[in-house]
Structure formats: structure tokens, C-alpha cells
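For this depiction, one protein chain was excluded, whereas all remaining protein chains were kept in their positions.
This part shows subunit A:
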Amino acid sequence: MNAIGHYIDSIMDHGEAEARADGSAAVEAYHLLLGIAAQEGTAAHRVLTSSGLDRRAIREALEREFEHSLRAVGVSSAAFNVPPATPDPGRPIGVGASARLALERGFSASASKKDLRPAHLLLGVLEAEVGTVPRALALAGVDRAELVARTQETLSTQDW
């Protein structure tokens, strides 16, 4: 398998572990973003961390978005005062529609399969106009358009 194949495998594996840990039934686009933030040594990782978006900061932004969205209908997750469930190490985790869309966008951002790099995949996640990722980034005060522009810049330099 080539480098990008291994990279996609590792962000999917990481995304699956994140999905399992937060009780999700499927890997969604925001789990891919966490996976991209967890893989060091890529231009995509550098773009995120230079904006203060390491894995932990993204997790916090996602939690804020979750609580914010619940609050819009008068719900707080803190009101459910039951010990958290033991995660299921064997529950099958699928690939959600938002992750599929992000991957498709990432693949088509690259001129050819041979040129596909981590930053294309980050672009695929960041270019979603609606959904959990743009909402979480906006709530965290991150300029998504600027992040997209900087990701595109790194692609023009041929960096991995």
C-alpha cells in the first residue's frame, strides 16, 4: 500500500476509536478531523496546529457545539445524571454520510490519485458549509475560510 493508503487507514482507525469512545454508531466527518489532527508530520496537521487546533482543542470545540445545539431546544447533557456507559469494544462502527462526503470532496480536490495528500482530505472536511464541523469551528472562533485558504496554499507547495 502507498503512503496515502496507509494515511487514510490510520485516520479511519483513529476516527473509529473516537466514534467508539463518544458512543457514536458511525465515523462522521468530525471524527476524521480528529484523526487528521492526531497524525503528526503532515502539512494538514501543521495547518491545524498553527491555528491552535490540536486534537484536544477540536474535541473541546465539538463538545461546545454539542451542548450549544442541545441548548437551542432547552436540553443539557449534564441533566442526565447517570454514570457513563462502558464503551463496547466489539460494536461495529460504520462510516457515516458526513465522513463519506468529506472523503469524496477530498479525493476530488486532488488532480490525480497519485497526487492525493493529507491536505486534500483536510480540505474535504473543511469545505463542508453546514454540519457539525463548521459549527464547531465557528463556535471556537476559527475562521474556516482562512483555514481552507491556508490548506490550499500548502497543496501548491507539494508538501506532504
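Assume a contact is a pair of C-beta atoms (placed from the backbone, for glycine too) under 8 Å apart; a residue touches a chain by one contact, two chains touch by 3 or more; residues count from 1.
Please note the rule applied: contacts and distances are computed from a predicted model.
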Worksheet item: The complex lacks one chain in this depiction; which UniProt name from "histidine kinase", "Helix-turn-helix domain-containing protein", "Stage III sporulation protein AA" or "PPM-type phosphatase domain-containing protein" does that chain carry?
Response: "Helix-turn-helix domain-containing protein"
Worksheet item: In the complete assembly, which of A:1, A:82 or A:145 touches the absent chain?
Response: A:82
Practice prompt. Name every residue on subunit A in touch with the hidden partner chain.
Written response: 22-25, 65-66, 69-75, 77, 80, 82-91, 130-132, 135
